[in-house]
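Pasting a structure here, questions to come.
Yeah, one chain of the complex is gone here, protein chain that is, but the others are all in their spots.
Think of it as A, B and C in the order they're written, each chain with its own count starting at 1.
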Amino acid sequence: MKKDAPHHRPHGRARELQRSLDLIRRNPLTLFGLFILLMLTLTALLAPLAAPYPQQGKGLSNLDERLEPPSFKHLMGTDDLGRDIFSRVIFGARISLKAAVAVVLIVVGIGVPLGLIAGYAGGKTDDLIMRFADMILAFPSLLLAVAIVASLGPSLFNALIAVSLPWWPWYTRLMRSQVISIKEMPFVESAAAVGASHWRIMFRHILPNCLSPIIVQATVDMGYIILAIAGLGFLGLGTQPPTADWGVMVSDGREFFLNQWWISTFSGGAIFITVLAFNLVGDGIREALDPKIRWRFQKT
Amino acid sequence: MLRFVIRRFIWLGFVLLGLCVITFVLSRVVPGDPAALYVGPRARPEQVEKVRAELGFDKPLYIQFAYYLRDITRGDLGESLRTHRPVVTGILDHLPASLELMISAILIALAAGVPIGVISAKNENTALDHFSRFFAVASTSLPSFWLAMIFQIIFFRLLGILPIGGRLDTVVALMHPIEKITGFYLIDALLTGNWTAFKDAAWHLILPSITLAAYSTGLIVRMTRSTMLEVLREDYITTARSVGISENEIVFVQALRNALAPTLTTAGLCFAYMLIGTFYIEIIFFWPGIGKYITNAILQNDYPIIMGVALLMAVFYVLVNLIVDVLIAVVDPRIRLGKE
Amino acid sequence: MATPPNRQPILSVENLRTYFHTPDGLAKAVDGVSYHVHPGETLGVVGESGCGKSVAALSILRLIPTPPGEIVSGDIRFNNQNLLNLSTRRLRGIRGRRISMIFQEPMTSLNPVFTIGYQLSRVFSLHNRLSKKAARRRALEMLAACDIPSPERIMTSFPHELSGGMRQRAMIAMALGCRPDVLIADEPTTALDVTIQAQIMALMLRLKEQFGMAMILITHDLGIIAGSAQRVVVMYAGEKVEEAPVAGLFHHAAHPYTAALIQSLPVLGRRETFLKEIKGMVPPPHQDIPGCKFADRCHEAVDACRRRRPQLKEIEPGHLVACIRRTDS
Partner (left out) sequence: MNVQHFIKTAVVCLAVGTMVTLTATPGAAAKLPRDILVFASTDSVTTWDPSASYSTESVYMPNIYEPLIWVSPPGSETSFEPGLAERWKASNDGRMWTFYLRRGVTFHDGSRLTAQVVKDSFERTMRMGKGAAFILDPIDVIKVLDDFTVQFILKEPAPFDRIAASANGAWIISSRGVVKDRDWFEQGREAGCGPYVLESYKPDEEIIFARFEDYWRGWEGPHFSKIVVKIVKEAPVQEQMIESGVADLGNRIPVESSKTFDRKPCCDRLVGPSFMNYAVHLNTQRFPFDNVKIRKAVSYAMPYHDMIDVALGGLGRQAIGPVPFGQFGHDESLFQYAHDMQKAKALMAEAGYPDGIEETVVYTYATENAVEKSFAPLLKEALAEIGIPVEIRPMNWTAQWDWVKGDPEKAQHMAALLWWPSFSDPYETLYSLWHAEEKPYWNFSYYRNPAFDKTILAAYATPAEDEARALYSRAQKMLIDAAPSVFLFDVERPVFKRRELKGYVINPNYPRVPFWYYMYKE
């Protein structure tokens, strides 16, 4: 039933963007998320200035003030080496954000070119790439990540690799579907008609037109990636001491958490808030761009 | 339908083969000598060499892989390097505890997530909707290991009303032991009429299953909400209104039934992934399930267990997906399997 | 054929305003429309897509999604009660029992996950306190009455298993099962094949006679109106521009828009939409236009048309028109 309701009117692309921005601006949850992200990025960038005890944030011990509860001197208390938790949480933000960006870059770096090739080439190449991607997706990703770190040895770098490897096929899928919808468009065909090479067509003509959903997806994924990396850190498979890492701090605090609750509580809270912020923003962006988009499943 | 199922099983075969290759390769690039691990600490180099030959680690890789595949087809997943117990036995010992936890978690997630999602959709853009969306996003953002610890601090340490972990109280386990029939404590306790143990087991289930359910609840809320929003805009909803059907019946029966397929898919995926979600939760609540089994193995580089459990999880994951697809075809008559 | 003027209308819409709050502003989808229908009468409502005829119809049973829609003012009188003031509970007693609706898209108007039998008998048991069995029997009867072959099989079928025509018959069966006093048919045949269209139309008219209902037939197709309605209301951009007995309308259409509609009627088998033949576009609904909304497309328009909103005036008994060129000259 086509309602007579006067909803359907043609919009320009700029108009659409404006509308999306409006929707984002009007959603209080998204704004809240954006605000947190801004604060986080700022503190991460200015960590040495923002942290009250920057040396302790980097790992210097302070044995005179071990396991002190939160106070004005130490807002979030101190850990078993007497280090200020607040400073370490701030320095941990650096690691988490850096790691998430790195994973996104790796994942996009692998997934997007493969999707581009699969979608553009079609046929056997497409089949081969997509079957492989499907197979990777059929594995439980966290398990794969854990197995990879367990074999490569625990370090932040290996954790990044391990989180990235099971993740890229999502981007291959997304990219491929974009490419397929774009490749028949006139501007691509005309480029081919004037004799542009396949590489040129793929990277100069198709790729720039497929990027916006990739960027959206990457924003949304940041939260999950932080969660995944924190999880590996918690299992002792990620960042190694004395670098401040939220997941590791939660795990360290587990030794004391029933009495000295503040170590795990605040570091885990930092993970939660960050992931929440990314998810709120991602949620808002998605809602604005395409309310029908299905939430992709990704368990950490 | 049958053809569809068969095709999925063939696909499962490929996935498993791929997984075997991956886990096998990973297990062979492990730094550290599995033979040394097998013999134990303080072993002499000669002993290690002897064991290396015994376990076939001195053979070329492809032959080792062939042996590995042969053993798998015989239902032999090898034995733990550390405890020397068969991995299959280990899995069977630990699986019921995990399943019990997962099933209660998915029931909680559905029981909480579907109504919240429906109510949220029905009241789109109201304060209630914003609140439940925030709830949904928040519960998918929670690091489960942290949530578990917070629960322990609050409900065990501060309030003292729930146990800190385990499946059964030590004293109850001694005085009212649960006879093992299925391995599910609740069921076994019911079957044997062991009320004390039943209550205690249920009591122990609460925190772990709520923690495990948190992520799925959020996803189910979101999924239910977004599909319900779509469904509520459908013409047949207007039709139903136009013939005088009450709003509650429209929302909770006519619309929900349409939204059920995607919700069930989500729930199914959640369930499949829960086996991994139990990783953290079982460690923190020391729940003796698969998650605890494999995390112990990971920390000790006991790779036959890692490989075995990885295989199990992949099979479980693909099977649950298959079951979900079949189930959806039952719920939603528009979907017919095999017609792709 | 003409309706005795002293009879009370069974349903009347008075000065209805239904607005939508859209991101682009307030859209006045229905802006002060009135019409009525007498027992046993068929009222045709015509107009292009987007003229507000469906919104008006949905407003009668308060089926407008709120938000974004809102019935701002007006009266909808049915049997001397104002439907707009009724409690939802009592309104539900009227929906489907006293006033029924049939929609344009038979493909999407039935719930895809329930059997036809379930959907029909649910309505009947709801309104008549029938047992499950009795409701099913009634459903079977109705399906048979709607010329559906082997109704038992259809009862257990899902909507997607039926053809469009069959689905629309099932819709009619559902709408008429409780013997309503008024049937609102919103483009009931538009989505169907030409051959089926005629059958469905014939079926509706037959059942209308049989049950003695009043009917509001909403369509953009004047051809259908010509064969079935007694009176016609022409709507343009949310307003009623002309109302006349069907014969009067076709013989001397007063409003230039109506005239254009009639001229664009297909001639003997040549079927095409009239939209092409009226130049220009309907003005956007959220745009405030001081004068006649049709002026920009009207070849008779003068300056006065753009300045002043034309009022409805009776130019002969039962024939009203809103055009200053007709009423002020």
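Rule of thumb we're sticking to: contacts are C-beta pairs under 8 Å (C-beta built on N, C-alpha and C of every residue); 3 or more make two chains touch, one makes a residue touch a chain.
Only a predicted model underlies this, so the values are computations on that prediction, with no experimental measurement involved.
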{"item": "Omitted chain - touching chains that are shown", "value": "A, B"}
{"item": "Residue of B:Gly165, B:Gly244 or B:Gly268 in touch with the missing chain, whole complex considered", "value": "B:Gly165"}
{"item": "Touching residue (missing chain; options B:Val25, B:Ala66 or B:Leu107)", "value": "B:Leu107"}
{"item": "Missing-chain contacts mapped onto subunit B", "value": "31-33, 36-37, 39-45, 47, 50, 82-85, 90, 93, 107, 110-111, 114-115, 156, 160-165, 169-175, 198-200, 202-203, 206, 252-253, 256-257, 260, 286, 288, 292-293, 296, 299-301"}
{"item": "Absent chain, residues of subunit A that touch it", "value": "59-61, 63, 66-67, 80-81, 153-154, 236, 240-242, 254-260"}
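Throughout what follows, only the chains that are shown with their structure count from here on.
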{"item": "Farthest-lying chain, centroid of Cα atoms versus that of subunit A", "value": "C"}
{"item": "Where subunit A and subunit C are represented by their mean Cα positions, the distance between them in whole Å", "value": "52"}
{"item": "Contacts with two or more other chains, residues of subunit B listed in rising order", "value": "235, 238"}
{"item": "Of all residues in subunit A, the ones touching two or more other chains", "value": "1"}
{"item": "Of all residues in subunit B, those that touch subunit C in their complex", "value": "125, 233-236, 238-247, 254, 257-258, 331-334"}
{"item": "Contact set on subunit C toward subunit B in their complex", "value": "58, 61, 63, 65, 67, 88, 92-97, 100-101, 103, 105, 108-114, 122-123, 126-127, 158, 160, 171, 174-175"}
{"item": "Contact footprint of subunit B on subunit A as seen in their complex", "value": "1, 28-29, 135, 138-140, 142-144, 146-148, 150-153, 223, 227, 230-231, 234-237, 247, 250-251, 254, 257-258, 261, 264-265, 268-269, 271-272, 275-276, 278-280, 283, 291-292, 294-295, 297, 299"}
